[in-house]
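Of the protein chains in this complex, all but one are displayed in their positions.
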Amino acid sequence: MSSFGIKNEKLAGWNRPPVFESDGEGELLEVAMGPHHPSTHGVFRMDVVLDGERVIKLKPVFGYLHRNHEQLGQTQSYLANMPYTDRLDYFCSLTNNWAYALAVEKLVGQEVPERAEYLRVILAELTRVQNHASTIGFLLQEMGASGTPLMYAFREREKILDLFESLTGSRMMCNYMRFGGCRVDASPAWIEATRKVVAGLPAFVDEFERFLMTNEILMARCQGIGVLRPDLAVNSGISGPMLRASGVNYDIRKVDHYGIYDRFKFRVPLGDHGDIYDRYMVRMLEMRESISILNQALKDLPAGPVMDPKAKIRNFRPKAGESYGRIEAPKGELGFYLISDGSPNPYRYRVRPPSFINLTVLEDMCLGSNVADVVLIFGSVDIVLGEVDR
Amino acid sequence: MASSPYFSLAVLFVVALGFGLAPLGLAWLWQKVFSPAKPNEIKNAIYECGLQSRGDAWVQFRSAYYLYAIIFLIFDVEAIFLLPFAVAFTGLGAAACVSMLVFVLLLIEGLAWAWAKGVLTWA
Amino acid sequence: MKSVEEIKAAIETAVPGAAVTVIPNPAPNAQHSLLIGAQHGVAVAEFLRDNEELALDYLSNVTGVDYLDKEIPEKVKVTRQVSKTVDGVEQTVDEMVEETRKRVEPGYLEAVYHLFSVAKKHGPVIIRMRTANRTDQVELPSLTPVWRGAEFQEREIFDLFGIVFTGHPDLRRILMWDEFKDHPMRRDYVEPDDFEYEPTAHDEVLKRAQEHKAKVAAGEAVQ
Partner (left out) sequence: MAVDEKLKIELGKQGVMVTTIQELYNWGRRSSIWPMQFGLACCAIEMIATTMARYDLARFGSEVFRPSPRQADLMIISGTVTKKMAPQVVRLYNQMAEPRYVIAMGACAISGGPFKQGYNVLKGIDRYIPVDVHIPGCPPRPEALIQAFMTLQKKIDEQHLTGEGRPRHLDEQAPGEFQVPEFGEHDLDPPSNPGTWTVPKIIQ
């Protein structure tokens, strides 16, 4: 069952990759960087055709972690799906919750109290910091710095996970947001602990940057490799740090004006080459922006209810209709498309996975580069298999 | 016999060898006596990321890799000979120097040819 | 951003003969959608992408939806020979009788596209395309040549729902293994029978567990 059979060779125009012609000197080696591979962030498979070290053709194969998230979503009630959204992108469970809650709130026109909006922004930005730190840690791990940068990143991540655990009860699977607010209020002690952690984050980002930014191995291995043109990125539906690294100014927090992001002053970092080094830098700068948002949000966090009293929890039956809600998740545009027919279960429950769609251009970036660079390019795309295969 | 100057060296050598081989021998004996060998077809199959491996790995590589190996020879072998040459340089006579230089320059000439041919600039 | 009706008018002027109808969305977020006829799908898509006013160059989401066949009871006036004794004489006379007849409305598979504009930064324009029915005519034009973002998502819809996208450069199964038969996300997909233990089983899971127990008792299934 060779998976290279492209039946329809008539590829459409410029937006399909030119198949890289090898100069026919040596034989091609067909190998699978398969489901069990140290560099594939889980069970992702790339069928690679190599001419010596150079990649001639690369076909991603999905489905090894297809856990039927959407089918299960359609057999359960709206509220029962909330803990399942934690397991979509298992690095950022709170942004998944927020995206799902936003979609359902759009479906029924539900209001969210002030304090809940602030808590959502604080938790989402904390999630973004720990996700970007882990991504850079894994990227360096694949570059050969085995363990050390990852240790620094996970040290910060543990502090943030402690905050999540003390607030929501679980480190990774928070299941914290409800339609119309949040499940439990944040105690003053928790706010104080958050301030202390956020106060320590700039020192961590400085330390991380001092080690990595001018490291010549990193610059040699990352600059100019895996370049993604902005027009191809937009046409392929790429979103998140990968899109902004190619120079396209598109951040859903600024475009959709969802939540209360308009009240905070933050900039959107853009890259101009679209290579791995730009993606790394965009993530670093986004961490700094998140820290500034956190400081602003923690400064004027209002008192008040965390859950809209009129919100219906028991026997939640939205009227017929559909809604598409999306947010700027750390990996890109995470959207939920719900079609309801008045029953307690959604008729159609669809997740718009940023990691899955960002892999559309993996072959374009990897053609012609060495195998070792394929590992890096794949790491810089930053995918999580729970979201890719759903 | 015990008085020859190298005897202690021989004893040390034997002890070192024994120290290395004894555990291996014990492990081999242990494996023979206690744990039965259970080879089977799946266990001996080629490991390719959990899949059944397709195709063959004995492909004919590009010629650039063979040149790459030969040039490595220049740097590697020459470096080994340069070391003692540099150390003993002062005590050597003219003839020894000339013969050593012949060896070194011959290899440098090989490197110059490869450089001129552009083999070093990777595709 | 233009309203759905304006976009509909713009499409009809730009692509003559394109069947465009507005599907209202009763939910308060008012994300109405446009149902596009399958023949002119690619032409409409290219218009939406290249038009300066709309500039919908970013395809965010492609979703497959499965609508089952629906039986619609209908009151039908039927003339029927009814034997009736008219003033003592036995004769058959046709008479208007009202009866409800089940009219089966064919279900369809639907592909929903959410389009955004990165250039103009404006919100979702939703277009939908429907297949004729769920069994044999399941072709839809693929929009991958217009937006490459649709490539994997259309392959996923082909894999899980069975819509065949014509013009897709690489239409293969993406999530299930290649030897898998039929399409698991369809409403009428029945999973293979398997040992089922659910401590607090309810509705379908309970039904499936009891069926399995009956099968084991009847000796068909081995577990």
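Some observations on this one:
As written, the chain order gives the labels A, B and C, with residue 1 at the start of each chain.
Here is the rule we go by: a residue touches a chain if its C-beta (ideal position, glycine included) is under 8 Å from a C-beta of that chain, and two chains touch if they have at least 3 such contacts.
Values in this document were obtained by computation on a predicted structure and should not be read as measured data.
The undisplayed chain touches these shown chains across the complete complex, A, B, C.
When you scan A:P35, A:P230 or A:G379 for touch with the missing chain, the hit is A:P35. Interface note for the absent chain: among A:R54, A:R67, A:R183 or A:K254, the touching residue is A:R67.
With the whole complex as reference, residues 34-36, 38-43, 45, 47, 49-52 of subunit B touch the missing chain.
For subunit A, the list of residues touching the undisplayed chain reads 34-38, 42-43, 63-69, 71-72, 75, 83-84, 87, 90-91, 150-151, 154-155, 157-158, 161, 171-173, 385-386.
By the touch definition given at the top, subunit C reaches the unshown chain through residues 175-181, 184, 189, 191-192, 194-195, 197-198, 205, 223.
Note that in this section only the chains that are shown with their structure count from here on.
Taking each chain's centre as the mean of its C-alpha atoms, subunit A lies 46 Å from subunit B.
Put simply, the C-alpha centre of subunit B and that of subunit C have 66 angstrom between them.
Separating the centre of subunit A from that of subunit C, both taken as means of CA atoms, is a distance of 30 Å.
For subunit B, the set of residues that touch two or more other chains is empty. Contact with two or more other chains is made by no residue of subunit A. Residues 1, 3, 5-8, 10-13, 15-16, 62-63, 66, 68, 70-71, 75, 106-109, 232, 234-239, 248, 250, 255-256, 318-324, 326, 333, 335, 337, 339-340, 347-348, 350, 352, 356-357, 359-361, 389 of subunit A are the ones touching subunit C in the complex.
Listing the residues of subunit A that touch subunit B in their complex gives 2, 25-37, 45, 51-52, 54.
Subunit C contributes residues 25-29, 31, 33, 57-61, 63, 65, 112, 114, 118, 121, 123-124, 126, 144-145, 147-153, 167-179, 184-185, 204 to its touches with subunit A in the complex.
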